[in-house]
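Complex shown without one protein chain; remaining protein chains in place.
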């Protein structure tokens, strides 16, 4: 038996014994069943708490991170096996967070050993919840024009300014922020990537209500917020070099693009599809085709594009594994995936007809599909607009002049 | 009886008596049955010749032009009546030409009395055929960057340079040309609009074969071509002011845009439509709907857009009559009409399937539809590309910055 | 008739624009929504509108209306679309007024048209029974019962059904669902025994209702038009509603587009107004073209309703189909070009997107109407 087969057997047995029954319903609860962790987190059940604790102990909340930083130290193949075995029993993910998706990868790439040792384990255990402070009211697509000021006050940094579109800032404990540490430098230089404890005077948040009626984002204000130079001995508050935070930011943006583009695929394989809804709402003719032939044509085209897109994600992954491909393709996936997701939701709304137009009440679960539809409109804005992605493709892949 | 009713009665009687039977098949022969006139014109029949002669004598080849310049001197309402009565008996147009469409309107607006008296009557009688020398190989969309040089040699002008996309230059007698008369002036200034006799050494033409296999355009070369300052006493070779030819050109471009945009409408009401072809080739289901529901959806959308577009042409005309509207809307009509026409031909090809893919032979009349389809691809390039029209809308109508 | 507004209609438009900008901007709808207003519109505003003659815009002067015809009605709808004015205008002043004017007998007209014109009673039209529009699919039974009928069945997506005093309802006196023959229209009191109204708050912060009919009694006097021949009659009324909705969506598209173009001129990124970016310029220019083309279809539909009511169906479908697609594009481009701010509830653009989605679905979405045009053209 190969090592991997042995590992699979071990994982299977461990999951069987340790994954609580209630946690074996992945996908059923949608966003509501996610465990985000953090100081203010209230577990929805004892099972959710136990599951997180057990997985964190194994390091399997972040299986690919090194063991010394709270991870599982697993190889790519082993991670794949773990995920497959979890899927097999429909085990929920024990923990999701911006710390896992964003800060972790940034620290692993740009952080010092001290920073990793200090910050990563609490993320892995779900003890500290992070959020991201990038955009500003006047720096949207043009992120590098950000103004949030960070002054060197000898033993500490002093931050003044405002961030916007900070996801769940009102529930987070810490925030990683892009700040301007050199006001005289040109746009892309003079920016630093700094880690800030939100539990202090001078940091406040205000939820932003979206057109979907939900408030997943906040404005975050810094008024004379202080940050020690070192959060602990040898643990600098700045990640990477001073004034070179743009490199860290760019790395994370690419990372985020891939995630959001991939998010498209999650909905592509989600339980409901435009074709199914339409079949149910508009009926089929004798030949088994939708009565509404116009809608049918649009859905079929979206299904063609959606399937081919999923294969493209597969291909890009395989190319990356084989050391081929170009990083800029993450812009392509982000662009195409989010535009496709918007199309699919439009079609689901078309298929659902007036039934799905009820904003409140039991029948639609308070307009679940409609609110989801409205939420998708941000997909092509957040994490770099579609226009920015097209600019990147034109410049980095097609090498068009002046792009 | 009102004057207009009397006029209608008169027109009806005259047409009944004077329009030859063979000329009462408008639309049947397509482009092949057009009478273009000119010195080298060969009438397809005696009837075609007689019809032109009789109509020209009445001034009705150009009914709205003043009588003194060979026109009919009719009011707008009278022209409408004449056209309606001609349509009623399916009378062919007696004469079409670039002289009628383009040079005539330019002379009527910018020409001197002497120029009008000299040049317009032969156009009205179909004796002289004109073509247009605008584009150059390196001045396509950027027309104002044209280089064709015209030097003042005292008693004559001397032209050197090359024009491209001159329609039917190989069959034309005269050409109206945009030339650079002041090489030092900035782009839009220093251009003049000059009339040139093509029957001379120094002017030669070479047909350009298109992807449709046809050659409706030529390259036209000027090698030390001379043009007298006056083509006859008091008849200047330059139309409008020297170095101000760009005004004339712009006026004609708008005019051309409207014509080409309108060309879209000709095909919209042409004999064949995608829906009919599809009904014939792919069959209908029991409910009378196309078997091919995907194609059906696309055709229906194109029909919706096409109908709404035709109504828009009607509305723009009515707005113009009422003194409302904006001239820049001709860019909108040109853009939308040509893009729509391309879509319709794509759909006709889809509907026609493999039957219409035969490039030669009886069955397809040597690939008539396919060649027409390929020809439409130029619609959004000639007379100002779609991109240029969108620029104009952005600038002149939306007043966007930097447009 | 030239495809432009006449002087009188232009004056109507200008005065409506002034009034609505002042009295019913988007902020008014926002207020109604935030207050969770039980009507979803302002009865005071509706009274003012009625006083100006809007409630009876197509009602003849003899019945107290202003006799403007459908073009006038569309002019008002378009202006209300610009500001997203919530009111029972579509249900009472277009749908019910058309139904009574075209189908009512003398007594019915005398009884109802003055009340419509005065804004005194509210009306609703109950047609749909499923998620997608399709009058021929009507299943609601109208069974013979003595000299009259008993109506039983469920209606959905009844605009303003939650406040209606009277309901025009399509029911089946013969035939089976899917057939055109056998439909009959009834005008019943919403307080009748057996009627149960459930208010439904929609995506656009406006209100509709699901209405259950359980053996509701109707007499021969309650019949609008002919027994069994109601399909064609209903289509006429629906056509007026479709054209009205198209006009409203056209107004909403124009307003959303104007906000977007203004934003392009003002918002700076990368050191310049984002309106200088050619990719956005071209998309804006394309959208401008689409909006202009949609406007033509709307005006023609309204004119045809005035001039050739009986055969206006095709062009009303054209308008509803074309404007539906264009309005969707306009709201999508508006949000995208506004970026993050367009996604916030605080900004008005989302209200346009929501209203357009609902109006687009009502009385047939673009697919429904494109299908009608395809059928009429024989493919």
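Letters A, B and C mark the chains as written, and numbering starts fresh at 1 in each.
In this text, a residue touches a chain if its C-beta (ideal position, glycine included) is under 8 Å from a C-beta of that chain, and two chains touch if they have at least 3 such contacts.
Given the structure is predicted, the values throughout are model-derived calculations rather than measurements.
> Specify the residue from the set A:86, A:290 or A:370 that touches the hidden chain.
Answer from the full complex: A:290 touches the omitted chain.
> Which listed residue, A:96, A:247, A:303 or A:366, touches the chain dropped from view?
A:303
> Which parts of subunit C are in contact with the chain that was left out?
277-279, 281-282
> By the contact criterion defined above, which parts of subunit B meet the unshown chain? Give residue numbers in ascending order.
Spelled out for subunit B, the touching residues are 135, 138, 140-142, 145, 164-165, 208-211, 213, 281-282, 292-295, 298, 342, 346, 349-350, 352-361, 367, 370, 374, 377-378, 380-382, 385-387, 390.
> For subunit A, which residues reach the chain that was dropped from this view?
So the residues of subunit A touching the unseen chain are 273, 275-276, 278-279, 284, 288-290, 296-297, 299-301, 303-305, 307-309, 311-312, 314-315, 318-319, 321-322, 324, 329, 332, 335-336, 387, 389-391, 393-394, 397-403.
In this section, only the chains that are shown with their structure count from here on.
> Return the distance between the CA-based centres of subunit B and subunit C, expressed in whole Å.
Averaging C-alpha atoms per chain gives centres 43 Å apart.
> Averaging only over C-alpha atoms, locate the centres of subunit A and subunit C and give their separation in whole Å.
Those two chain centres are 41 Å apart.
> Where the centres are mean C-alpha positions, what is the separation of subunit A from subunit B, in Å?
From the centre of subunit A to the centre of subunit B is 56 Å.
> By the touch rule stated above, which residues of subunit C touch at least two different other chains?
Residues 366-367, 370-371.
> Would you mind listing the residues of subunit A that make contact with two or more other chains?
293-294, 298
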